[in-house]
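Provided herewith is a single structure, encoded as structure tokens, for subsequent inquiry.
Every protein chain of the complex appears in place save one, which is left out.
By letter and in written order, the chains are A and B; residue numbering begins at 1 in each of them.
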Amino acid sequence: MSVEKRQYYFDQSKGMGIIVKTVTRLTVGIVFLFGINVALKGHLVPGGGVAGGGAIALALLSLILAFGKETALKNINRKRITMIATLGMMMFLFLGLIGLIGGNLFSTHFMDNEGKFGILKANIIPLFNIAICLLVGSGVYTIFITLIMLQVRKGSDK
Amino acid sequence: MLEIPLLIIVPLLGVFLIVAVARKRSPVAGIISILAICLIIYLYKNVLCAIANSGSIVYEIGGWSMPEGINLIVDGLAVFMLGIVYFISFLCLLYSIAYMKNSFDKWKYYTLFLLLMSGISGVVLAGDIFTLFVFLEISAIASYALVSISLEGGALYGAFGYMRMGMISSVLILLGIAISYNYLSTLSIADVSLQLGIRNQAGNMLLNNNIVIIFISLLFLTGFALKVGLVPFHFWVVDAHAFAPAPVVMMLSALIMPVLGIYPMLRIFFNMVGITPRLLSLMMIMGILSMIIGALFSLREKNIKRFLSYNCISELGFVVLGIGIGTKLAIAGAFLHMISHAISSSLLYASAGAMDYARKHSDEKNIDITFKTMPLTKGASVIGALSVIGIPPFNGFWSKMIIITAAWIAGYKGNCLIIVIVLILNAVSFLKIQTAGMVRGDKKKSDFAALEVPFLMRLCMIILVCFSLFSGILWLSSAREAFLDPAVKLISQKHSYSQHILWK
Partner (left out) sequence: MIYLLCFVLFGVGMYGLLVKKNIIKLIMSMMISSYAIHIFLIASGFRRHGRAPVLDLSNNMQKAVMVDPLPQTLVLISIIVGAAGIALLCVVAIRLYQKFGTFDITKMKEEIED
């Protein structure tokens, strides 16, 4: 750990105390991976894109809570996260539209349902789960940073 | 076939394209949304051709068949509503490109507009009540955001009142959906109707006296009446209309209130739970109350937007009254009045917005802008007013005459008297507000700079005036058979809907 990083780490004015920062540093990765796990196994066990996306968004939010909004927003800014949300939704729509190509109906299961690979056993449902996971994770995060970035002052615009 | 989901998907694609591409370059946002609307209108034309042969089309998303899966259903009523929606929203978009030219963050406006379009298409096409609810919420949230888009104090306050009532209504609708799912274990509109029919025949219950069905009907009636702003629930309408930008108010009064309120009401009462005489008379009372109270309150108002919003309540009261009378002729009149309300109210709001625009963009701040310098706006406003009052060549006359005739034939002779009194009240209040607009500036014409609004706004008003003049044609036989009759037929024959949809 470099000197500046260490100084920041002990700085009480930005974010919360050192205990919270350390615990957050250790757990964020695990929560993130858990979210991805829940999203990818959504077609086999209870869970799915929404739950996984929620877990991912909560991991990102705990970063904001522990380290203060300046640090967190410097790394994951609003424009980038909106682009990810758009990407997720576009992916969802295009997966639906692929079904139309063969003259089928919207969001038809277009792959052969042979089940050779573990993740493709449920046809396009895992892909939908991934899209939803991207969308929900970044969407919830966007909502919260929008609320955080509004400067609340009493009667400031009066 | 292919076009039906695309009616919902194309505006959504436009939304994401705007978010991805046009955040910095805001002229692109307008171009994208115009292109999206044009594409939708082209697709709608194809749907119209397809529906002419077969009567109704069921689109099964993902290949899941009728009662289980999510389905989009196109039939006469849906085609009719979509026609009004796309026509008015295309004109609104033209109008707003000129109106919103100098406003901040235009891409947000266009994003919300396209989201609203997608939501409204979804509401009209939805084949089960929960899909209908989800699209209802999408379009309602988009419209809350649109009302508050100017971020002024009044607009935010109006939007908050709108949201409060909208949230109450969506909670009530969701409760109705939950109870009906709990009772019948199905969500599809056609299937609910079928199950009710089966139980009715088996003698387990009588449709008219079953307490659960009555409770569900009352929940839905209250929820959707809140969305329309009928009289016991009309408090949000005026505040929401008073401060929002003009194109948004055009959408709100001409499309959002009828399509989110009256259309689901028709679908649910006539095609799903089955209409009863008690419900019909309840709807009739609500319609009459909102007509009278809207007209009386509009006498008092001086601000033109608040005045027009009371007037809008009264006009929607006419539509609900026509539905409440319940004969075939009355329902046809109600549909015709829905079109004529869409045209005349958007014409009135367009002219009011043009006055606002001129006031905002004039160089000298204290100049007294009247109708004198803007002959076209003045003409548009006068024609809109004449149409609302019901003077013969304009559209309002035909629809109101049909509703009066239907009420007379059905035996509600007191209602005819009330309608005539309301029309006289409308005439008085419009006369008052028009004279206030015309006479007040007693300066000469040369004192004012030429202040006519931009070309696109004028074009929009001219198109609306033309339609206001000629939409009486819709009652002629050939146009009526193509457009009005399928919708009326769908509503008036009650239980054949489910059989038509389920066993094609």
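Everything that follows uses one rule, which is that a residue touches a chain if its C-beta (ideal position, glycine included) is under 8 Å from a C-beta of that chain, and two chains touch if they have at least 3 such contacts.
What you see is a predicted model; the values in this text were computed from it and never measured.
Visitor: Report, in label order, the displayed chains that the undisplayed chain touches.
Guide: So, taking every chain into account, the missing one touches A, B.
Visitor: Which one, B:9, B:168 or B:502, makes contact with the chain that was left out?
Guide: Final answer for the missing-chain contact: B:168.
Visitor: In the complete assembly, which of B:3, B:75, B:137 or B:315 touches the absent chain?
Guide: B:137
Visitor: Can you say which of B:27, B:63, B:154 or B:375 touches the chain missing from this structure?
Guide: Only one listed residue reaches the unshown chain, and that is B:154.
Visitor: On chain B, what residues meet the omitted chain?
Guide: Touch set of chain B with respect to the missing chain: 130, 133-134, 137-138, 140-141, 144-145, 148, 151-154, 156-157, 159-161, 163-164, 167-168, 170-171, 174-175, 177-178, 181-182, 187.
Visitor: For chain A, which residues reach the chain that was dropped from this view?
Guide: Contact residues on chain A toward the absent chain are 44-46, 50, 136, 140, 143, 146-147, 150, 152-158.
Operating definition for what follows: only the chains that are shown with their structure count from here on.
Visitor: Whole-Å distance, chain A centre to chain B centre, using C-alpha means?
Guide: Measuring from centre to centre gives 37 Å for this pair.
Visitor: Given the complex with chain A, which residues does chain B contribute to the contact?
Guide: Going by the criterion above, the answer is residues 2, 5, 9, 12-13, 16, 19-20, 23, 59-63.
Visitor: Which of the residues in chain A end up touching chain B in this complex?
Guide: Counting only chain A, the residues touching chain B are 79, 82-83, 86, 89-90, 93, 96-97, 99-100, 104-109.
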